[in-house]
Structure formats: structure tokens, C-alpha cells
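This view holds just a subset of the chains, kept in their places.
When the chains are written out, they are named A, B and C in that same order, and each has its own residue count from 1.
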Amino acid sequence: MAVKGLGQIDQQYDGSKLRIGIIHARWNRVIIDALVKGAIERMRELGVKEENIIVETVPGSYELPWGTKRFVDRQKKMGEPLDAVIPIGVLIKGSTMHFEYISDSTTHALMKLQNQVQLPVIFGLLTCLTEEQAFARAGIDEGHTMHNHGEDWGAAAVEMSVKFGPNNDF
Amino acid sequence: MAVKGLGQIDQQYDGSKLRIGIIHARWNRVIIDALVKGAIERMRELGVKEENIIVETVPGSYELPWGTKRFVDRQKKMGEPLDAVIPIGVLIKGSTMHFEYISDSTTHALMKLQNQVQLPVIFGLLTCLTEEQAFARAGIDEGHTMHNHGEDWGAAAVEMSVKFGPNNDF
Amino acid sequence: MAVKGLGQIDQQYDGSKLRIGIIHARWNRVIIDALVKGAIERMRELGVKEENIIVETVPGSYELPWGTKRFVDRQKKMGEPLDAVIPIGVLIKGSTMHFEYISDSTTHALMKLQNQVQLPVIFGLLTCLTEEQAFARAGIDEGHTMHNHGEDWGAAAVEMSVKFGPNNDF
């Protein structure tokens, strides 16, 4: 049976020929920086070269979808096209409904963006009910209760680029 | 009256000429594997040939829509086009709102994908509030309280391919 | 003032020249059958001919949008185009979030489908919190507390076809 990957440890991916973009919001900066660092380190481990990881920023998470689109376009125009992009933002529930509407609209927009930019867009948005939850998911809470989720995003960017990126012509 | 199927047991479908794709996330792997197995066994029972069931993976459920699109494109390009595809993922409620935003955006994206790939896309996403619920729906909880939902997805893939697949030229 | 219909009983519609499709899921079959029957009887009362009511099925409600699209396409290709279509499904709240995600994505997809198929698509989805609610809305609960909602859908299909169907060239 043509069951690839079923019941096996998924293969090691080679990132040495990939160019990956990270675009992050700047709210909750300490958390964001840890997540970005985690993503970069994981990609480096998977062979992505330092000069092939491009980082850009936007003010807040709502700006991520449009910013990502234009960031991807720019890299293409500059002759340095991306294989995948990781938009990163940290949203924390406040007393108004701002959190819910931003989280919802941004998540849907990033999902749809993949069809526009024809690249894997990795979901690097933390949607937390408390600041503590966000610290934990960036691997920087006091008790180190969780791993840095940026690492998962870095690994996902490499895998999705290799399997389903624009330079995979099948 | 031209009432097809009304009040009758729906017909037996012949899967012997179909090629069906399964693409699954790798989080909650034990549950996923049981669901994939259930889908495959049911399709085999309905006559789908072993070599015509193609399995692919993505890291997490959010990657399913884009991964499915590219998986379908690849099979087409390779001259082995699919008649239907079953994206499979298991999402379990955590303490942040991650579950809600991933579930919502992925469900909508898989629904819309049908218009892009012009294939039936069977909804193989479990959106559970507890791990126990997910085990039960994969038919692998201790008490065997429920059947393996992967079987339903396999049957749906065969029926939808026969009735509404791309090779059904009417 | 050109106020059509305002304050008057809406007119009697003549369904004698219409061809209407019903496509229903097969979960909760007793309820579904009652709803389909209600829709058919109401359309017959409004003059739709027996041979012009075409019934098709899909496994579950999530399959309705794609199934409806292909069903409409098939009728067109066969030279027997529909004037309206009524997708019918019964969704009942369970212990996971399956109900919410299926209901939401299916409702939106059926709404959008109207622009794709250029036909009125009548909303025949019951989204109930209990089985009792669904029985009542199909007119088959013990106390006969409510009318069969399928009748409303049949009437809406006829009215919308006459007013806003594809054969109404204005």
C-alpha cells in the first residue's frame, strides 16, 4: 500500500537550499523575540543558511496578512523569492472584544493568503487568555513548563517548503 | 416521482476504479493512525485497490488546507489524479484559544478547497474537548464506546467520488 | 408608491413550470425523511409536477455544499436544469465541537453557493441542540408541537424560483 509516513517517524528535512521569511508584530516584544529566535534556531538546525532567513516586522497582528503579502512580493521582485513565510504575533485577551476580532480575522486571512502568495504560510500566532500562557509557549516562563513554539513553526516551514513549496515542481 | 434514494438503503458503491488520497497531520499520532487505518480499511472493503490509496502527511491541522491543495496538484501532475481526498487531523481543546481559531479556519478552508481542486474533500477533522473524546471517535478508547470515524470518512470518499467526483462526467 | 407586497398577503405562486432539486444528508434519517416529504408535498400543492422534483443524497451535511454544486451541474448537463435547490440536513449538538464547525462552515458555504450556481439555494439545515428539537421541527414529535419545516422550504423554493430563479429573465 502506498502509505507514506504512516507509523514511521517523519523524515529529516534538508533546509540548505531554502529561503524562509519571518514577519512579526512588535506588541509583547519579549515573547515575540523568543519565538522568532526559536524559529530561527530550529531552521538553522535543519540546515537553512543564516543569510537565507529574512526577518521583517509590522506594528501589530492585524497588519500581518497584508504585510506578509507585500513582504513575499518584495522578496520575489528583488530576485530573492521565499519558499515559505512565518508570520508571528502574540495576542492576549483584554477586557474588550478586540482580542477575539483580531484573532479571528487574522487567522482566516493568513489561511487564505496561501492561495494568493502560493507559498506555505505557517501559523505563528499565539492566541492566549493570559500573558503567562504566552510566556510558557515561548519557552520563557519561570518554570519552563513548555517548549518554545517558535521551534515547531521553524520545523513546519522547512517541511512544508520541501514538500509543498513553490520550488517543489513535483 | 423522481425520488432517488428516499426511504431506501443507499446503494453499494464500487471503489475499484477510484484513486483516493489521505493527508494527515501528525499531532496526536496514535489517534490519527487509528483514523487513517479505519478510512483505509473501509475503502478496501468498498473495492478501492491498495495501490490506489495514497497517504501523505503535514505537521499540524492548520497545514492541511495548503498541503491538500498541493498534494492534489502533485498527483495530477504525476498523471495519477485523485478522485477524492480525506484530510485528517485531531484537534483537542487546550487552555488558550488556539484550538478554536485553528478549528474554525481549517474547517472553512477545507470546505472552500473543494471549489479550488474540483474534488470532494471529506472532513476528517476531529474537534474534541478532551483527549478521551478523540480516542473514542477513533474506536480506540478502553470501553470501545464508539466506532472508528475514519470508516465513515472512507465510505464518504468512495460515495462522493462515484457520485460527484471529477471522473463522473454525468 | 411602488410598494409591492407591503401589508398584503403575499401572492400565490405557480410552480407548474418549475424543476426543483432536493439533496439531503442521510444522518438522522427519520427526521430527514419527514422534512423531505414536507418539502415535496408543499411543492406539489403549489403545482410543481411530480417528475420535476429530483431527489439526491449525500452522506452527511458537510458534503451538502459540494454535492449540491455537482448535482446542479449534472442536471444542467443532462438538459434538465433546476430552478432552485433545497439542501436538507439535520445537525444535532454532541459532546465535541463537531456540531459547531460543521454547522458554521456548511451554512456559509450554502449561502455562497448561490453565486456559483446562480440559483436560489434554500436553507434546509436544522441546527438543533437536542434530538427532540429536530423531531418537533420535522412535525413528528409526539405532541406535534410544531409544523414540518420542510413545508416552508418547499414554499420558499417555489417563490424564490418564480421571483429570482434562473429562468426569470425579468
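Heads up, the rule we're going with is that contacts are C-beta pairs under 8 Å (C-beta built on N, C-alpha and C of every residue); 3 or more make two chains touch, one makes a residue touch a chain.
In this text the structure is predicted, and so the values were computed from the model without any measurement.
Trainee: Let me spell it out: one sequence, repeated, and 3 copies placed. What is the copy number of the whole complex?
Mentor: 5
Basically, only the chains that are shown with their structure count from here on.
Trainee: Could you give the separation in Å between the centres of chain B and chain C, each centre being the mean of its C-alpha atoms?
Mentor: That pair's centroid distance is 26 Å.
Trainee: Take the average of all CA coordinates in chain A, do the same for chain C, and state the distance between these two points in whole angstrom.
Mentor: 42
Trainee: Among all residues of chain C, which ones touch two or more of the remaining chains?
Mentor: Expected reply: no residues.
Trainee: For chain C, which residues are in contact with chain B within the complex?
Mentor: Checking each residue of chain C against chain B gives 26, 33, 36, 40, 50-60, 62-63, 65-67, 69-71, 73-74, 77-78, 95-98, 100-102, 104-106, 108-109, 116.
Trainee: Spell out the residues on chain A that touch chain B in their complex, using ranges where they run on.
Mentor: Result: residues 1-7, 10, 93, 103-104, 107-108, 110-112, 114-115, 120-123, 125-129, 133, 137, 152, 155-156, 159-160, 163-164, 168, 170 of chain A touch chain B.
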